[in-house]
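Written below as structure tokens is the structure these notes are about.
Here the complex is missing a single protein chain, while all its other protein chains stay put.
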């Protein structure tokens, strides 16, 4: 009997591997963006792709995000599968017209004749000490745009599986990569055949009976930590990782909330007009009579992302989550 | 005793008048945008301003929305009060980077040293038979951007008052003009001194005891109509017109919902990730124990805005609102 | 000892990295718009082509008048007419090979029609029917683009993709003078130039962006001069001279196909009608300007040429008119039938597979429709 040495891999490595494998499997997959070629991206997520597949398959573009996405639309119209990297969340904004008015609408506009199999990778969120414009959580914009899938991994394995599924999707996918998890590690073996998660399924990361934490992306590890800490308080928290904001997995989320009767939505994005409102509202619509307390939200404040030295006050942490759990009207139960 | 002949005015006329009066009162107010000068705007909302104040005060810009908003930022930095017109909702998207990364953040970035007193007028919403890109409801994007005020009138008088207040505000205001109400009329006398509504106060447009319809902009008249129709079903509906999405008037909304115990949020914007989620979630957080039923939402479908010939199926109408009211678990009460 | 000799140690030399990357001179457009009709160059043009252009112009004009008439009858929601610009529209279609792609803007339904798209399908959007009425792959005509200039990067990407795949396909993208002010115009030209993509940009400078005249849009010597800033050739052409537009476009297409990269072409023309039927052009321009341009009508210019060279007689004119009338009659008839839209289409094509949420919404609408049906 031999022990297989499973080297831990980082999320960044899993993402690289997903693109590499997709490019090897399908010659129509093209990676493009600022600094993705020679440099391998500012986060090195495209490292080695230009070398292995050539600059025509992994291309350093001119510095213009609308141009990057707009030309990718044209490439997809001709049958390619572009994988676009936006260098940082806030630098995707110049491409919003292309995104909203074309990427999201082309299939619908042409009654299905012209689908756009496009993946738009956006490193997002804070917690890395980034200066202004380098830590935005922009998922609310994408969620509010019908025609886009919005996917975000929280584990190394999901990073691989969900990115493969996104590239394979015949629809445009905004693939949100939690920056501060790029260097998170897991015992994930890139040489093993990898199961590819379908898009649209949430997963219960931790089972519990007292209340459900509904979360995604960078906040998943924080919620797991909070769930551990909550044991001391006598709460057994369930943690649901959404993985995909669009489509939304009502079934998994509502099954959990019906079981626990209480829920807190946790995300970094600003609370007002952020994803949590949608999530809380739809859970309430569907599980009202199972709820012992209103679905609460723990989110970033409704402010521009703060400078590094203040970001710890902004980011939802364990204490703030536990505080919200504490406000779930436990007395009402007894 | 003489009777004053009060000529009915349209919302478009009230908006024109608001800009005219603001320009007359304050030489730093400048109107700019595509076709706003000689033509008076494609909806004629800036009609006569270039003639009265000159082309330097009401300026036809080159055709570039990011440029319009970006130069307006610079003008505001020098102490002017630009009032920018975006020709249609979907044509504001090219300006999103300027909006999100500068307009919304400049005051905060400079710790208050560099406020941007800017008004961005955006004709929005459907129901006018407009072809693609001419009927988007884009308020979710603006709401999710801290640093912006988001205001939308539903009556002729509010159109005047809220636009005056927006132009007078020292903060950037996205002023959403419901296109299909441009030609709505009311007995509003432009020659009378007009009261100017402060930004941030919702108003109860119709009192009722059975349930609250929470709405804004183009859906206000629809909700009032629904409330009339509901009387036949024995429901006495209260209608709250939010007027300002940011800041949000929790007090007025929650007072109403606490009174009625039931609520439906109504808007044209797509439901998923739209304003209704936020509104339903915050009402539920604040009024949970007063609620007889979950706060429901009646919204546009989660689809790209449909072509004119299908838009009636998309837009929330009286029947769909009454249907939602009917699902507010009335049996539970008895 | 001269000053220069004293300065041996730091004799001026260009900064190490600097060298002109392209010679700008050949990129600059001619000082005057290029013209063929009425010049000796016309003699070199194939008479068959001239006759073909003529037939298409006559048909195109009739198409414009018919579509405008349809707005008055409530059969079209809105129509942005290309009356006066038919030479550009028609030449754009004819300069391309079948395998090439056309990227029209919202005003360019005529170019799509001239390329083979069924006029009813080309007008589907403007009728208030579905957003795009034709399958873009059938005639390789991208959907009409309403957000100005956004179609330009699409054309670049498609052309680039074709080249990467080894196909000798050229993309031709149309945009207006107003559209050149948008950032997307700039980004598209730059990407095209850097990638040496086989794409041709045709700017129809018709003098106005709705009410805004060119002088408020740009201070450039000409729009074609923008080319030099991207390192690609700029051409200036009389947009009402069908033979000239066709020649300049064909040259650019050939150049692109041969791997020579993109070209920017400015066609100087004029929008004879208002911006759309909903617009009131008298608010921003005088009749005399319109009249002057009527004297430079693309059909008249070509008719003169053909007539004087004995290539067109009354019978020929009549044949062209008859063909145009037949097209118009057919268009009128078919546009007078109410389109049948299926509300279920609202949900069918948002994604390859409707999401669970869309299925719920579709069921809701279906229930409403059923209820209506029960009542009706």
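Chains here go by letter, A, B and C, matching the order in which they are written, and residues are numbered from 1 within each.
The rule is short, and it goes like this: contacts are C-beta pairs under 8 Å (C-beta built on N, C-alpha and C of every residue); 3 or more make two chains touch, one makes a residue touch a chain.
Source: prediction; values computed, not measured.
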item	value
Chain not shown, its touching partners among those shown	A, B, C
Residue, one of C:186, C:246, C:275 or C:349, that touches the chain absent here	C:186
Which of C:240, C:276 or C:355 contacts the chain that the document leaves out	C:240
Touching residue (missing chain; options C:73, C:292, C:318 or C:366)	C:292
Absent chain, residues of chain B that touch it	30, 56, 61-62, 64, 66-67, 69-80, 82, 94, 97-98, 101-102, 105-115, 146-147, 149, 169-171, 200, 246-248, 250-251
Touching residues on chain C - with respect to the absent chain	3-4, 6-7, 9-12, 14-18, 20-24, 27-28, 31-33, 35, 37-40, 43, 181-187, 190, 193-194, 196, 207, 214-222, 225-232, 238-240, 261, 268-270, 289, 292-293, 295-296, 301, 304-305, 308
Contact set of chain A toward the excluded chain (per top definition)	34-35, 37-40, 42, 60-64, 66-67, 90-91, 93-94, 129, 131-134, 272, 301-304, 306-310, 313-314, 319-320, 323
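Note that in this section only the chains that are shown with their structure count from here on.
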item	value
Of all other chains, the one whose Cα centre sits farthest from chain B	C
Chain A-chain C separation of Cα centroids, rounded to whole Å	40
Between chain A and chain B, centroid-to-centroid distance (C-alpha), Å	31
Averaged-CA centre spacing for the pair chain C and chain B, given as whole angstrom	36
Multi-chain contact residues (two or more partners), chain A	66, 94, 97, 101, 105, 108-109, 146-147, 246, 248
Two or more partner chains touched - positions in chain C	130-131, 147, 183-184, 345, 350, 355, 357
